[in-house]
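Note that one protein chain of the assembly has been removed; the remaining protein chains are unaltered in position.
Letters A and B name the chains as they come in the text, with residue numbers starting at 1 for each one.
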Amino acid sequence: MTVSELAALVGGRIEGGAPGAAVRGVASLHDAVEGDVSFLANPKYATQVAQTKATAVFVAEDAAVSPPEAGGALVRVPSPDGAFAKAVPLFTVPPPVREPGIHASAVVDPAAKIGRGVHIGPLCWVGPNAEIGDGTVLEAHVVIADGASIGENCHIYPMVSVRERCRIGARVIIHNGSVIGADGFGYETHVGPEGIKVEKIPQLGIVEIGDDVEIGANTTIDRARFGATVIGHHTKIDNLVQIGHNVRTGPYCGIVSQVGIAGSTHLGTGVMIWGQAGLAGHLTIGDGVEILAHAGVAGDLTKPGQYLGAPAVPKREALRVFHAPRAVERLKEQVAALEAKVRALEASPQPPVQEA
Amino acid sequence: MTVSELAALVGGRIEGGAPGAAVRGVASLHDAVEGDVSFLANPKYATQVAQTKATAVFVAEDAAVSPPEAGGALVRVPSPDGAFAKAVPLFTVPPPVREPGIHASAVVDPAAKIGRGVHIGPLCWVGPNAEIGDGTVLEAHVVIADGASIGENCHIYPMVSVRERCRIGARVIIHNGSVIGADGFGYETHVGPEGIKVEKIPQLGIVEIGDDVEIGANTTIDRARFGATVIGHHTKIDNLVQIGHNVRTGPYCGIVSQVGIAGSTHLGTGVMIWGQAGLAGHLTIGDGVEILAHAGVAGDLTKPGQYLGAPAVPKREALRVFHAPRAVERLKEQVAALEAKVRALEASPQPPVQEA
Partner (left out) sequence: MTVSELAALVGGRIEGGAPGAAVRGVASLHDAVEGDVSFLANPKYATQVAQTKATAVFVAEDAAVSPPEAGGALVRVPSPDGAFAKAVPLFTVPPPVREPGIHASAVVDPAAKIGRGVHIGPLCWVGPNAEIGDGTVLEAHVVIADGASIGENCHIYPMVSVRERCRIGARVIIHNGSVIGADGFGYETHVGPEGIKVEKIPQLGIVEIGDDVEIGANTTIDRARFGATVIGHHTKIDNLVQIGHNVRTGPYCGIVSQVGIAGSTHLGTGVMIWGQAGLAGHLTIGDGVEILAHAGVAGDLTKPGQYLGAPAVPKREALRVFHAPRAVERLKEQVAALEAKVRALEASPQPPVQEA
């Protein structure tokens, strides 16, 4: 499809670029390569239009932008995101559809309860008393252990393990390799005259995951010592995240890749934690707190707002920490100057002591 | 079961709360929700009794505590942890029991050696010359590759891979998705007139895991370049931990979630490493060293004690680092005050120079 054909399809007007150039894909302005069509909906990204490598860019009729420097065309349309939404299905492939049915190679325990319209892919294992809700898809190589339950219309990808008795809500997506319900890390160590003894503390609880949760790939969420580790409704968790035993997250939290949350820490509603941050155990993190990337949280955070650094402090304070070395350099110069002046003052002749 | 029934069962005396309230679970004081019974064994947690949401709390007959503010009952007993231990089985479900036998869907190589009383779950693969010790459980979807050996009475969870020739001791637990014996990260890079050439260094060694080790979920322990990567007896490793090739840990170490230990670093006995800490390669970490969360260890640590920060230093020094920005603020004020005073001194009239 050429730029002109695409412009005709969305009722747009071409400005600059090459109308005959081929369009083969869709992309954001930043990510686009030659052959992509992109779009500018939010004026705050207007500066990206000049730099984009896209072959065509949908922009509003009155957008104050010029065609990309790399030679792409602007296509002026009434609604840039509407035009883009029309273009996306032309250049993308939807995910595979999984028809209801149980693959012959899957091992489903006779005591498992399988809902209507369920897809169980090749080489899955569904254990005794496990329950799979209506319309749920288990892709190939999924393990649902004894007595675990999966809600309706979930999508569970290959190599996921849901351990015994854990409970997953409705419309939950779990990506490949994540582990729901492995034992938490808990031991009692006795140091006595016969040496060290390390005893495992049984982890007898479960994991409970709310509705509309999404969990990335290779993430681990440990079962509680007692009771439940809880992930609130609509919470979204990225890849390689560690959630310790007895953690509870509120609804609408976001937990980005490689974050670690130690045992028994509780998150409020809408808590956002960016990549690689770590939270100590037994903390309380209040509603609306945002913990920035790479932070190390060692104490409760109760006020909403952004926190940064290790130990994490409000962002403004953290920036002071980051700028401390520059302040130290300035102080060094000031102190050296003062020392010179004081030396000069000390060297200047003193008046004779006059006694009254 | 009501609070009174529970109190009767353990021979306790109720104080406060609602004797008719239902008890449905067990929990620690911090984690308890309504319906849970908890306990206070160690007086240092006495302040948690007031805050707990537990419906009943076992406390010692002479414990100086009042009933929880949220309305729970105290149940005074001679031994609070004894009473709690009696309550636990009433409200928890033990893990599933795996009977000896090989599931029909498992693929066990004819040249594998399988001990007595072994359970091999659905869809496992056990390769040629692999050995599985007496009483060991392989849950569903476990891969034990060619010539690997697993000791007696181990418990290996789904999606675990033990690669070729690695050796696992007795009573070892490995949680879902962990990888024992993937290749270490090793390359030789040559930059010559024909460009860059990156050659893989073959990783010909193995991993050797001692007795009574536990390994969490999605952890990776790389095989040695030559010889063995060694995990000492009774060492406990959490989830998502990276152990590089040729690392050796002593016995009784604890390695918490998301820690990374680079190649050829050696840990002594009883080394404790908290979450997200990272250790560079080729280091020696002495007996009894404790590396705190999020630390970055760049050099040998030989003295026992706590280390913190990146680069990690003894905890006392690290706290000075954390407080440096506050010290800088104070210095700024002091220097400004000094500058004003020196300006005043310089402005004051100088005595006439008197020649002798």
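One rule holds for everything that comes next: a residue touches a chain if its C-beta (ideal position, glycine included) is under 8 Å from a C-beta of that chain, and two chains touch if they have at least 3 such contacts.
Here the structure is a predicted model, which is why all the values come from computation and not from measurement.
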| item | value |
| --- | --- |
| Candidates B:Val37, B:Val77 or B:Ala145 - the one touching the absent chain | B:Ala145 |
| Selected from B:Ala87, B:Val172 or B:Ala262 as touching the chain missing from the view | B:Ala262 |
| Residue touching the undisplayed chain, where the options are B:Gly12, B:Gly169 or B:Gly278 | B:Gly278 |
| Contacting the left-out chain in the complete assembly, out of A:Lys86, A:Lys200, A:His294 or A:Arg320 | A:His294 |
| Touching the absent chain when the full complex is considered, from A:Leu40, A:Val77, A:Ile209 or A:Val256 | A:Val256 |
| Among A:Arg167, A:His234, A:Arg248 or A:His266, residue touching the chain not depicted | A:His234 |
| Missing-chain contacts mapped onto chain B | 105, 107, 123, 125, 127-128, 141, 143, 145-147, 159, 161, 163-165, 177, 179, 182-183, 185, 187, 196, 198, 200, 204-205, 218, 220, 222, 224-227, 240, 242, 244, 246, 258, 260, 262, 264, 276, 278, 280, 282, 296, 298, 310-311, 317, 320-321, 324, 327-328, 331, 334-335, 338, 341-342, 345, 348-351 |
| For chain A, the residues touching the chain missing from this view | 25-28, 30-33, 36, 88, 91-96, 103, 105, 121-123, 139-141, 157-159, 173, 175-177, 212, 214, 216-218, 234, 236, 238-240, 251-252, 254, 256-258, 270, 275-276, 293-294, 322, 324-325, 328-329, 331-332, 335, 338-339, 342, 345-346, 350-351, 353-354 |
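By definition in this document, only the chains that are shown with their structure count from here on.
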| item | value |
| --- | --- |
| Centre-of-Cα separation between chain B and chain A, whole angstrom | 23 |
